[in-house]
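My structure is below; once you've seen it, I'll send some questions.
Only one protein chain is missing from this complex, and each of the others stays in its spot.
Our next item is subunit A:
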């Protein structure tokens, strides 16, 4: 089965961790992830500037490793990201901001990517709140 997974919460929220564990289980179960889409405060789950305490799970780093090692399509909503200070190099240059916190494998794009993923997937599963 093909899954689209949307994440609406930051790396420090339990629901971001649950989304990651769910996504891992989807692949472990032999299913496919059409796209991961990060919206609202979910854009913070993609930030490379998150520093987790040493004795806590670094969910943002785990998302990055998971996406990299499985070569997944991971889209961060550009409007939601700009508003929250999550910028790739192009946007940091465009708005003359000193920090880039969204390198590859993440892609900044629009909400059309959420709709497209929902259309091609058999299931759209959303993770938000706490």
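Note that in this section a residue touches a chain if its C-beta (ideal position, glycine included) is under 8 Å from a C-beta of that chain, and two chains touch if they have at least 3 such contacts; residues count from 1.
The working rule: contacts and distances are computed from a predicted model.
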{"item": "Per UniProt, the name of the complex member that is left out, chosen from \"Protein TusC\", \"Cytochrome c-type biogenesis protein CcmF\", \"Acetylxylan esterase\" or \"Molybdenum transport system permease\"", "value": "\"Protein TusC\""}
{"item": "Touch with the omitted chain, as defined above, among A:27, A:92 or A:124", "value": "A:124"}
{"item": "Positions on subunit A contacted by the hidden chain, ascending", "value": "6, 8, 39-40, 79-80, 83, 110-112, 114-115, 118-119, 124, 126, 128"}
